[in-house]
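To keep things clear, I will list the structure first and then write my remarks on it.
Other chains dropped; remaining ones untouched in position.
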Amino acid sequence: MEPDRGLPSATDPAAYHFWVEEHIRFADLDLLGHVNNKAFTVYAESGRAAFLLKTGLWVPHAPRQNVLARLEIDYRRELHYPGTVRVGVRVLSIGRSSFTLGLGLFDGDACAAVAVTVLVRIDSSSRASVALDADERACLTPYLATGDS
Amino acid sequence: MEPDRGLPSATDPAAYHFWVEEHIRFADLDLLGHVNNKAFTVYAESGRAAFLLKTGLWVPHAPRQNVLARLEIDYRRELHYPGTVRVGVRVLSIGRSSFTLGLGLFDGDACAAVAVTVLVRIDSSSRASVALDADERACLTPYLATGDS
């Protein structure tokens, strides 16, 4: 659904080299008995948080933090309880003070949703955006999606 | 942030003719003390659900229902507790078996977020998409955004 990004592999598990797994909770079900659409955004958040923690871009109470500027999610397939969902994370682009993550939610190898999130690096005190420094860029670069991923 | 849609007024309360108001809950706060980004999607869902209920497109247990195919949200401004958030809803487009809603989240007249959601009309039993019929289109048309909104 994102032909303009040149990343047709967003629905392919092979596109991702960072993974977390979440248990689907009873609490995630909607009134139709399927996993509700907000739970998908929670799974994406779990992937995002784990990625930021692993790469060192999120350190609790640190002077520099990340805020979400944009979230897109394409729902492709229902998820069911009980079960697990695998969340793959990659970096789609690195800007001056922001970066874009691409996430894939999978039931086994079947893609249940694709998400794109734009995060802005901010100063915790002033809440103003700050330029990503060299170290921060170096944390993200290994996960940057390439044409051949 | 959506120049291609020709709807620069998404952040203007005047663009919306259907409104709901939500109380910001303590439960909506994140670990920084601001309303967390998932709560924004809940407010958007509240607007969407009220709109579908009002227009008759959502009737509990009816043979035709709506599923979310896509959600985009642009975060523009923090929201705080205690307070209220006003959610405006309009129809951006009507397709064969889907329709797109545009939502604005406001703190007073200040736009806190803009959301776009694509909903697909489905048969509840088969879960397959179905074409919107004339009655369903007539429910949506009064809320369709126009160039001069």
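A and B label the chains in the order they appear, each numbered from 1.
As a convention for this text, a residue touches a chain if its C-beta (ideal position, glycine included) is under 8 Å from a C-beta of that chain, and two chains touch if they have at least 3 such contacts.
Given the structure is predicted, the values throughout are model-derived calculations rather than measurements.
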May I ask how many copies the whole complex comprises, since the file places only 2 of them? 4
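In the analysis below, only the chains that are shown with their structure count from here on.
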Between the Cα centroids of chain A and chain B the separation in whole angstrom comes to 23
If you look only at chain B, which of its residues touch chain A in the complex? 1, 32, 37-38, 41-42, 45, 65, 67-75, 78, 127
